[in-house]
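So the structure is just underneath, and the comments pick up after that.
A single protein chain has been omitted; all remaining protein chains appear in their positions.
Now for subunit A:
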Amino acid sequence: MKSMTDNSPASPERRRFLGAATVAAGVTLAPGVMLVEVAHGRPEDQAASGAVRWGMLVDATKCASGCDECVSACSTENGWTPVAESKHPKQAPQWIRKLELQDPLTQQETNLPMLCQHCAEPPCVDVCPTGASFKRADGIVLVNRHTCIGCRYCMMACPYKARSLVHEPLNDTQKPDVPRGVGCVEACTFCVQKVDRGDGTTACVEACTKAGHNALVFGDMNDPESEISKRLRELPTKQVRADLNLNVGVRYHGI
């Protein structure tokens, strides 16, 4: 497993340097080509690029209380049953959920979506005995449906409770491009099927924007010209459980 991650630049510094270098080359040598490539998605025979690091910015100050557009968009796109419709809510998978926080002293409330943080140093990948949990070169953390044995060690290891076990045989809500299966563990994939198709965004981000909240931005954090990079430069953001130093791919503003 390690060898796989070793192919991609491991340290954030090196990745940033490579990213900048590639972009610079793209801009000077063949303007447009780079952008076209990223925007058009990835042919199946081509490996995910380590020059890209997909990430998300959550602006908690814009995330509306009581709104769960992002959650239902995810469930529709990826074919998991919304908790409210599930017969076994405690065992139902949730790829993304809304968290309501309150400071007991000041009564100040914060709303934010919680999802897989697509850690650059993912503990779930470290502990997975079979290597079913893996991180793609472009930073997306996924579970290989064919080698996951359902040991749930990754669920024990994830500091964000981002993963779910599929507890019962699935009904026909499944989507053809989102393989799932009973007894396997799953989590947010950053809508990898959309990303690879070249949509350049995720279902939750689209839904949030459509609802007019604009609390979510998705994009390539290695590309200094991307919207997410620009916003990340302007807004102060935090990593949840920054103490663990996992270098997460989801950054929060206003927490």
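We take it that contacts are C-beta pairs under 8 Å (C-beta built on N, C-alpha and C of every residue); 3 or more make two chains touch, one makes a residue touch a chain; residues count from 1.
We adopt the following convention: contacts and distances are computed from a predicted model.
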Missing subunit (named according to UniProt) among the choices "Zn-dependent protease", "sn-glycerol-3-phosphate transport system permease protein UgpA", "CoA-transferase" or "NrfD/PsrC family molybdoenzyme membrane anchor subunit": "NrfD/PsrC family molybdoenzyme membrane anchor subunit"
Of A:P43, A:P104, A:P176 or A:G212, the one touching the omitted chain in the full complex: A:P104
Omitted-chain contact residue, chosen from A:V141, A:V185 or A:V250: A:V185
Residues in subunit A touching the chain absent from view: 1-2, 83-84, 88-94, 97-104, 110, 114, 123, 125-132, 146-153, 155-161, 163-169, 182-185, 240-241, 244, 255
